[in-house]
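For this depiction, one protein chain was excluded, whereas all remaining protein chains were kept in their positions.
Right, chain A next:
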Amino acid sequence: MVDLDHKGWRVFASPLVGFLLLFLGFPILIDLVYSLSRVSFTNLRSPEIVGFGNYGEVLGDAQFWRASWFSLRFGVITAVLECVLGLGLAVFLSPLIEKRSWLMAPLMLPLMVAPAMIGLMYRLVLHEFVGPVPYYLYLWFGDSPSFLNAENAFWTLVVVETLQWTPFALLLFYTAYRTIPNDVREASAIDGASARQILTAIELPLMRPTLIFTFFIRFIDGFRVFDNVYTLTGSGPGGSTTSLPIYIYEAFFKQGAIGKAIAASVILFLASFVGLYALTWLSRRGKGAAS
């Protein structure tokens, strides 16, 4: 092991720092300038600095808060559903998958499809005249609900997202579940623990890091949802299915309000940073209390 002095660290770290400054620092700097400017596609190279007006416009825009609420609600609900379903499937299918490991391949198939394609696929699947779902509903019940109107679109999108990403949670939970030594389960069974007690008192606590990790990954993915929502409902009637990324995209490209779009993305970045920092702090505090 070679000890590096201060100068050595500088030499070895400089390519990385240079790379970060070039590919992250420069765009961030430009973004900050644009977020403080009145800028459109016609004056990209000569933005007019206007101060914090764009931030004020974003924070005063009801659609921004509506989009934030949509993203937050969508992220939490889909993450919870995917984790609950993924955990249930991992526990119940574990004996079967252990014997027939090839079953994992078809279960993972939804992950192989691009989210934008999933959105397009459900445009067909749910279409009243060509989709199989409305067809069978009409055949069996004589009617089919509106899946994509303003009242139901949110829950349809939640189901679509959950169906695609539950296998991801299943994969991680199954892997964590199988790493728990059988000795532990056998010992607790000998001590008289029921299957439910083994699950709640032994297995779930041992899987806790994976549960938390998976929840956060899925929450982040759900929060920043764009592709499948955009291809399935767009921003929705009256903007009812506008997630934050869709809000930013539409402000940037559709409205040409570049300063406003970048101000919204800076606010999102800061909010995410504060949120993640708070969660990390809470997690450390929890660990400290536990030890």
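To be clear about the criterion, a residue touches a chain if its C-beta (ideal position, glycine included) is under 8 Å from a C-beta of that chain, and two chains touch if they have at least 3 such contacts; residues count from 1.
Just so we're on the same page, contacts and distances are computed from a predicted model.
Enquirer: Would you kindly match the missing chain to its UniProt protein name, picking from "Multiple sugar transport system substrate-binding protein", "Carbon monoxide dehydrogenase", "ABC transporter domain-containing protein" or "STAS domain-containing protein"?
Expert: Hidden chain identified via UniProt as "Multiple sugar transport system substrate-binding protein".
Enquirer: If I consider the whole complex, including the chain that's not displayed, which of A:E48, A:E98 or A:E128 touches that chain?
Expert: If we include the chain that is not displayed, A:E128 is the one touching it.
Enquirer: Return the single residue from A:V33, A:I77, A:L93 or A:A150 that touches the missing chain.
Expert: From the options A:V33, A:I77, A:L93 or A:A150, the contact with the absent chain belongs to A:A150.
Enquirer: For the chain that got dropped from the picture, name the residues of chain A it touches.
Expert: 41-42, 44, 123, 126-130, 144-150, 153, 232-240, 250, 253-257
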